[in-house]
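The structure follows.
Only a single protein chain was left out; the remaining protein chains are all shown in position.
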Amino acid sequence: MTGALARRRAALLLPPLLAGVAALAIWQAVVVLGRIATFVLPSPTAIATAFGTVSSDVVGAATATGTTAVVGLVAGSAAGVLAAVLAARLRLVDEVLSPLSAAANAMPIIALAPMFNAMFGSTSPVPRRLVVAVAVFFPLFVNTARGLRQVSPVHTELMRSLDATGWAFTRHVRLPGAVPHLFTGLRLASSLSVIAAVVAEYFGGRQDGLGSRITSAASGSAYPRAWSYVLGAVALGLAFYLVALLLERLLSPHTRRSP
Amino acid sequence: MSGAAAVEIRGLEQRFETARGSVHALSGIDLRIEAGSFVSLIGPSGCGKSTLLRCIADLVTPTAGEVVVGGTTARRARQEHHYGIAFQAAGLLDWRTVQRNVELPLELHGVGRRERAARAAHLLEMVGLADFARMRPTELSGGMQQRVAIARALAEEPPLLLMDEPFGALDEMTRERMQAELLAIRARTGTTVVFVTHSIAEAVFCSTQVVVMSARPGRIVRVVDVDLPTRDEDAREHPSFFAGITAVREALRGRGVRGVAAGLGGDDR
Partner (left out) sequence: MALLGVLLLLLLWELYRALGPQAGVEVGGQRVLPRADPRSMPGVLDVLRAVGDPEVAVPGSRTVGVAVLASAWGTLRMALGGWLLGAVVGVALAVAMQRFRLVERGLLPYVVLSQTVPIIAIAPLISGWGGRLQLTPTLSWQPWMSVVVISAYLAFCPVALGMLRGLQAPSAASAELFTSFAATSRQTLLRLRVPASLPFLVPALRLAAAQAVVGAIVAEISTGTRGGIGRLILQYAQQATSSPGRLYAAILGAALLGLVAAALVNLLDVLALRLGRSRAPRSAGGPTPTPLDPGTGGPT
């Protein structure tokens, strides 16, 4: 049985690994043989070398961006879940928030960054964290609200046959049933939070995060270094996503997931 | 069988208002179900058999008529947990283990933790799933989930068990096994069972009476008494089993019974 399992695992892991290695090899070959200028695309080896020299700074910058993302993520998620619970309880809240969130989904949230900078002062970390929080609020709200709304008729009849009170129904059926949906929203929001944090840095504020490092390296024509910071941003986004995935496995092990 | 009736229905009427007008789901239902009996409700789609079951369960309020369950109104019977119910979909809570699913009625009604656990363990033993207590519903097959649902329905040792096509989603072999297990459980507990099905063989194999219904509006056509010498797998080969099936089928087609086989009686409505 272990032989079959190992083969299945290999079948899933091998193609993307091979594709990645092949892509890197082609990248290196094209850049070197085609004599592509470094400002277009540095070679993987050049990036790796540059990364080696700035790795500690990458970590520092990633920490700064990560802090913004985490604070915004926590605040936005809490607000989103709370709003969803309120919307499930009070029709009025639902009817006002649902169309607003559908509209907000279409709007570029990052446009709010300059507005927050004006309101709170551009030296404050609050504007960037607020942008992340607003960006995170909507996926959490929409998904959690959907989860709270969807109760299967069998469970409704079952709880009535057991003469359960409204609160017992909420506690035993509605809330646990909404948890998988909450995590779907959280997975989406986790990667979104890093993206929003990086983008928010473009609008000002303290220039100690990854976004500003990339911009300054690019304007100084140090392209391999700029790409090193990009690598850091990629790693940060991945890390956030994996943490959200891990949380979901721990707290809601019974759900079947799709990416 | 004489004694207190488990369920008495008098003059039940049920109408539903839909967008297309009024639907007359049930009309003039009079039924008496004796304690300890196994009564099946069978009929074509739209005959109201599931609605009738839900009237007994107080999940639907009848437009007119009376439903008496265990001597009190259906509503009080529900509020005092006088019955357990199993649906076609097992309706287990995915986020709870099998054991905690069985404990659900006890938990809602204030039974202490140790007592709940002991009771759930006993019930799972009875349905043959003691080894699966710590697993999640998604890890079980359809038949096993349905057994958990039945264990849950019996959690408070109710005198009445209501079942709405509980084996409808299962394959034939599993169905026959589950029918036998249900009868074995009933032999131990003496529970009255009201069972909705659209399988004639299932109705005849399990029941002491088969209530045959017709549609539009839902009415009771005939109650066929079934008296089989045994209720194990051999019964499926017995002549009175086939005679019972024939009687029910004839009633479903709207014809009277031609000849009366030994041990078979019935009332025409």
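To keep things simple, chains are lettered A and B as they appear, and every chain counts its residues starting from 1.
In this text, a residue touches a chain if its C-beta (ideal position, glycine included) is under 8 Å from a C-beta of that chain, and two chains touch if they have at least 3 such contacts.
Note that the coordinates shown come from a computational prediction; the quantities given were computed from them, not determined experimentally.
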Of A:6, A:102 or A:251, which sits in contact with the chain we cannot see? A:102
Quickly run down the residues of chain A that touch the omitted chain. 11-12, 15-16, 18-20, 37, 39-40, 87, 89, 91, 94-100, 102-103, 105-112, 114-121, 124-126, 142, 145-146, 149-151, 156-157, 159-160, 166, 169-170, 174, 190-191, 194-195, 198-199, 202-204, 210-211, 214-215, 218-219, 221, 223, 226-227, 229-230, 233-234, 236-238, 240-241, 259
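Simple rule for what comes next: only the chains that are shown with their structure count from here on.
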Dist(centroid_CA(chain A), centroid_CA(chain B)) in Å evaluates to 50
The residues of chain B that touch chain A in their complex are 57, 59, 78-79, 81, 83, 85, 87, 89-91, 93-96, 104-105, 108-109, 136, 138
Which residues of chain A touch chain B in the complex? 152, 154-155, 157-158, 160-164, 168, 172-173, 176-177, 179, 252-256
